[in-house]
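A quick write-up on the structure given underneath.
All protein chains of the complex are present and in place, except for one that has been dropped.
== chain A ==
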Amino acid sequence: MALPQVKLDATEARLAALALPAGGSWITAAREAALARVREMGLPGRRDEYWKFTRPDTLVQPEAPKAALFSHDEAMPFLDLDRICVVFVDGVFDEEASDDLGAAGIEIERLAIAGAQDIHWARDLYGKLEEAGQNPVMRPLAALNTAFATDGVAIRVTGKAEKPVSLVYHHRSETSDAMLHHVIRLEQGAELTVLENGPAAARFNKVMEVDVADGATFHHVRTQGRDHERRAATHIFARLGTESVFKSFTMTANGVMTRNECVIELTGDDAVAHVAGAAMGDGDFHHDDTVFITHDAVNCESRQVFKKVLRNGATGVFQGKILVQPEAQKTDGYQISQSLLLDDDSTFLAKPELEIYADDVACSHGSTTGAIDEDMLFYLRARGVPLKRAQDLLVLAFLAEAVEEIENPALRESITVRLQGWLERHSH
């Protein structure tokens, strides 16, 4: 089917501003295939159903809109953790600031290097989950990323990784336009935690493909936001084997435009996938969580917990779907998306969906929008807790269900501290 002219023009205008990065034969083939996908799908437009609540214009336009740098002195998260740091500044690998990847104890390489080799394991993963994730809903920005990502990391773990891999993104140029693509493979029974933080660029397009083999466990904790004017479109694609575990948590504070898509396929029996998010926005904040979880196997569990705190006209979006295929009996699917509106100007738009073709399943979903409970607030104040503090306690309480999805206590604590910090900076 031919694309509408407007979409075609917008797509070609964007592509004209990009060049396929050089690389070895396998990655070039993957990039060319992805580029063909982009041309076939066209980049997202305002009329697209999947972009009904979020305007894709600024994510698609040829030039990144200018974004001012972060102006207060909050420290970066995870500083006191023993971790393997991989640092990117405006999308460019910073060797100085990064740890020695050769001495990391796990296979970890830059994509730019992996892609230059003739043979590499990443060949079987790069762009593969992204391509599979284009059906039944198209995600053209992810295909664009596969085609044009300039760098990223390729991580392969066979045992229990001792330290988390910490991807640290800095934003130093007001007009940077970055694309990074990470591929992560956990072999049978492997364990790995990946952390991400930092604003990355004025405009950031990121894809992370995670292949979790049988019995493997993957944890992901990310903080994003910080530089308020930065824009981000991110995708996580995950494939889960038998008895594997995938848990991802994202905290977002600030950001005029964030679209986080998470696409998970449970392909092996008894697998567990949890995705959670806590977002806090003030003013012209726009945050979109779009999740698509497909159950293909028996007795799997999936859980989506998304909480948003919005004030001063901020907008939160949630599109979440659980698709249960006919063979996926005994599926346990849970999805909740809630917003706490701190004033009348803010908006929460939600589209929760269940599509179930198996008969023996337990799926529930719910979406609510509410204000701070006046009775709770009064109860706290009547005990002497000052208004602001009482509100903050209730906001944190609201976010708790999402934050509790982080299993590691130290990480959970560090996220809580950041949430508190944000609340203190943004007085009611």
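Simple rule for what comes next: contacts are C-beta pairs under 8 Å (C-beta built on N, C-alpha and C of every residue); 3 or more make two chains touch, one makes a residue touch a chain; residues count from 1.
The rule is short, and it goes like this: contacts and distances are computed from a predicted model.
You can't see one chain of this complex, but its UniProt record names it "Fe-S cluster assembly ATP-binding protein", from the set "Fe-S cluster assembly ATP-binding protein", "Cytochrome c peroxidase", "Electron transfer flavoprotein subunit alpha/FixB family protein" or "ABC transporter permease subunit". In the complete assembly, the contact with the undisplayed chain comes from A:Arg389, out of A:Arg55, A:Arg389 or A:Arg412.
Although one chain is not drawn, the whole complex shows that of A:Lys163, A:Lys330, A:His365 or A:Arg381 it is A:Arg381 that touches it.
Contacts to the hidden chain, counted on chain A, fall at residues 373-376, 378-387, 389-390, 393-394, 396-401.
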